[in-house]
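Just one protein chain is left out here, and the rest sit where they should.
Moving on, here comes subunit A:
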Amino acid sequence: MIFLDSLSRKRDRKQNYYYFSNIVSRHFTWSLTRLNVLINSLDRTFASMLDIKKIRADFPILNREVNGQPLIYFDNAATSQKPQQVIDKIVEYYTMYNANIHRGVHALSQEATDLFEQSREKLRAFFNIPLAKQVIFTSGNTYSINAVASGAHVFVKKGDEVIVSAVEHHSNIVPWQMLCERVDATLKVIPVLDNGQLDMDAYHKLLNDKTAFVVVNHVSNALGVTNPVKEIIDAAHEFDAMTLIDGAQSCGHMKLDLQALDADFYTMSGHKMCGPTGIGILYGKEEALNALPPYQGGGEMIDQVTFERTTYAGLPHKFEAGTPNIAGGIALGAAVDYLNHIGMDNIAAYEHELLIYGTEQIKTIPGATIYGDVTDKAAVISFNVASLHPYDIGTIVDKLGVAVRTGHHCAQPVMERFEIPGTIRASFAFYNTKEEIDVMVQALQRAVNMLS
């Protein structure tokens, strides 16, 4: 009661009356419940070394309601939410620094150029890339892949083989199919095992002297399974094959050391790591980027232009034709600052906790099947419940405020492999909580009851 007293003193007279009316005991019980929730969440916070409450306060969108319910955002594999620091950076750029970069002699252009290049440096350090010029700003992950695939005829010749995996999303299949058609090469596919992991024995058997390029995602977007990319890269290099790793699902969720990984190319999406949409990264080894022809022609990417002949600018400008997404690039730097502030190791550890907890909880739903049920994965759970259509479940849980993805996740071959029309995919980020997972599981249960 002392606790209640001190609380009530701070309230106005009307509320005092309220507190000391005959419903005091009911409120006391309620307060205790809230206190328990608080203690539990504190426990969990200490366990993960992250102040989730404070972190959540940085993401304004998490305060909104959807269909009259507090939003629970579990579609982080599609795009992450943005902290205020990133949103502010975009506003600040257009308010204070907007100018075209790399050209103007005027102060504003210089300042904007400095900010853009500082951001490139931040990304270099974040991914342990040797030189800033190996950080190419693109419009996104898909662009990055296409920039490599469209020029990869310098690496892949007629009769050669390109290896992709069976768990790729369409952006990492179609550009390579197009390349193979163009140069008359053959596309080979690393099969996937029933547990969602790649069949590595089959991979090693696929490699041969004709293998010219190996292309695999670091983390599968449809299943969340982390692929043994280091082993894949090293084995490909034994056969002098080039490698590209699609890092769309890894870049915002684990600490990456691109030098140690040793891939020839690595592609990333800005909006999946708390940055804005319309900005992505293409990393390449210096010699690989030098060998790759430019993807688009235009301003910025040239050295000398005459009607007889054009010579290209050096890295990174060779791949940054036209005015880049300046605001996006600068804001992505702010996203990196934010992720650094929290710490990628902390993020990975906490998201793994959410994965383990979410997996346990989803398994309590009768008839639930998880695809890719292994521990070496990102915080992505792809599942179905009995024979219910994922679309039906997704629609009902959306009405209950829970945003999950349903469908084939732009990876139709994966769905074909598991002979399902699609899955429900819940993907977590470091600002999500176990309490939100509980609400999701309740919503799923309600959906199942309605639909069965």
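Basically, a contact is a pair of C-beta atoms (placed from the backbone, for glycine too) under 8 Å apart; a residue touches a chain by one contact, two chains touch by 3 or more; residues count from 1.
Everything that follows uses one rule, which is that contacts and distances are computed from a predicted model.
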| item | value |
| --- | --- |
| Chain excluded from display, named as in UniProt, from "2-oxoisovalerate dehydrogenase subunit alpha", "Sulfate transport system permease protein CysT", "Fe-S metabolism protein SufE" or "Cytochrome bc1 complex Rieske iron-sulfur subunit" | "Fe-S metabolism protein SufE" |
| Sole contact to the chain not displayed, among A:Gly159, A:Gly367 or A:Pro421 | A:Pro421 |
| Absent-chain interface as seen on subunit A, which is shown | 67, 388-389, 391-392, 395-396, 399, 406-407, 421-422, 450-451 |
